[in-house]
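Left out: one protein chain. Kept in place: all the others.
And then subunit A:
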């Protein structure tokens, strides 16, 4: 059938617009008279603003206003009003609220002028005096002053210990204990955060915002500024990468909205690259792992403990220590998760939050155990493979991890591996092979979708979700086209508009399974209506037929058993004198059924590295990633998703580190020449394979979200490969050359 698309490697439907520049991003929307706002960032980590002198800036012709805490009107006075849909427990940061400084680079003023250049210049003339208080920003120095990592938050499962770890560990024949750490990371999407707020004649706002959830931004503006949602429309048609940084409304949205409402003018605020380091990062953790096993490699005891950072005003929690019970058949698991409050901005979900860092430590520790046992690392994982989550005893909806191990190992050539460290030397380089497992959640959340089929044979489907480069437009189009039997060109997908039906914030790898399913269902409703109308036509072969009796393909309805009996859509619409068919659908996850299972994606990651031990250089030369991601909706965009995850895994392993200067309590390498993200020259061959098994518990499509799983496990696989190459255990990321050249072998 020409209209079968699901699973095929289809090009992005928005690809052409993106490469030709036709796709417009938030900061690219203009209207005559638009004002430009430039944010002034604070320079201390803690204290208060004594004085802000804006007089010189305001003297310049073309400078309209400088907003500070002194002239920002009293807004919503409840902290609750600032709570966006993704806010962790606590009191959200309120921009320009008072003179208090809670973190370095806190926005302290907004300069608004006729042009961007003027606003930038005027910003250099604003003088801010501070009263400095002693800050604390170093996690390692304050572990004694920690609080429990608990709290209500969507997607967060409080740590849960099972069995008796202490006893089992004491009795274990073989044990390892190790501490792992890693740097902070900032998301650094290519597109900087921006908000363009158009002030309409009737006082309503049309807001273009860089966001993963237009409804979250709309909710925030409505609550903070006391506006009816009818007066606030938020749009975000294209997002130039987000990785979690646009889950929560960021302060530029507040700033632009404030200025627009106060000045009754349209205002745009775009952050600078250094300011991209002023909100939300992947939190630093210090993790301690203890594993105990029998001499034959049966794991008897696991303890995973993590200290992580949060701000003084919110309690950011993520799943760092929760994963071992999903992977290993062990009855005694201890999970400890502690937070330390520091004078930093609240950490922010970043691709596989908690999983990327927690699984790094767990899977590096597994490698250490394998060596202590003199056992192949893959064999150790297979020996302790579990078909249920040990913490609740429930089975997995689907789990093809065993097959991922098998196919990944074959593709990589794992069986040829000599387990001896330092066994592969070529000139100045030692080669090493390492592997690790990845796991992530496969969530489905409620979502609404609408569809409109027109007599000209075109279909529009819409939902207020986002496409942050993941390919949501494309899979929505594919699903709709296949469900109704239309060519891709006749389907238009709409998203990123608060006028569209409800969808959750695009995050947690849930969109394909949620919005995708809603699109499928709403198209089924259109199909049903078309069939019903077809049945009403005189002498119709489809009188009384149900969807199960027919096939929708190639723009017609055909009898399932006799394709020669068919009616085209245009024939039906014309005969029935129909202009349009419109339907809505609300997808509610089947909680009764879903609750019976653990729903996860998995990965098996194999890495090859070459290490120049003298000079410390580590080069990743090969990655094989085998993915358990349910049914794959688009082989091409799915491949890109996993590839992007692997690239970031390499970047996390080797490069990324937002370095905090504790003298200033300030991230000091705040631009892309100093904050190193992997470049093309760092990239190896990346071989990706999918071990598909449709998961109809997670979604009717059989899909499980794959936005995050590609990253999980990559850093551990690389770290383990470095050990195999050199015999050195480096237990902190990134694996920079200074560590590789100076750490001594154990």
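Some points to look at:
Keep in mind that, in the parts below, a contact is a pair of C-beta atoms (placed from the backbone, for glycine too) under 8 Å apart; a residue touches a chain by one contact, two chains touch by 3 or more; residues count from 1.
Throughout what follows, contacts and distances are computed from a predicted model.
Remark: of the listed names "TROVE domain-containing protein", "Cysteine desulfurase IscS", "Aspartate carbamoyltransferase" or "Xanthine dehydrogenase family protein subunit M", the one matching the undisplayed chain in UniProt is "Xanthine dehydrogenase family protein subunit M". Across the entire complex, the residue among A:654, A:711 or A:730 in touch with the chain not shown is A:654. Among the residues A:525, A:676 or A:696, only A:676 touches the chain that is left out of the figure. Even with one chain removed from view, subunit A keeps its contact list with that chain: residues 41, 43, 117, 120-121, 124, 274, 428, 614-617, 619, 654-655, 659, 661, 663-664, 666, 668-671, 673-674, 676, 678-682, 736-738, 741-742.
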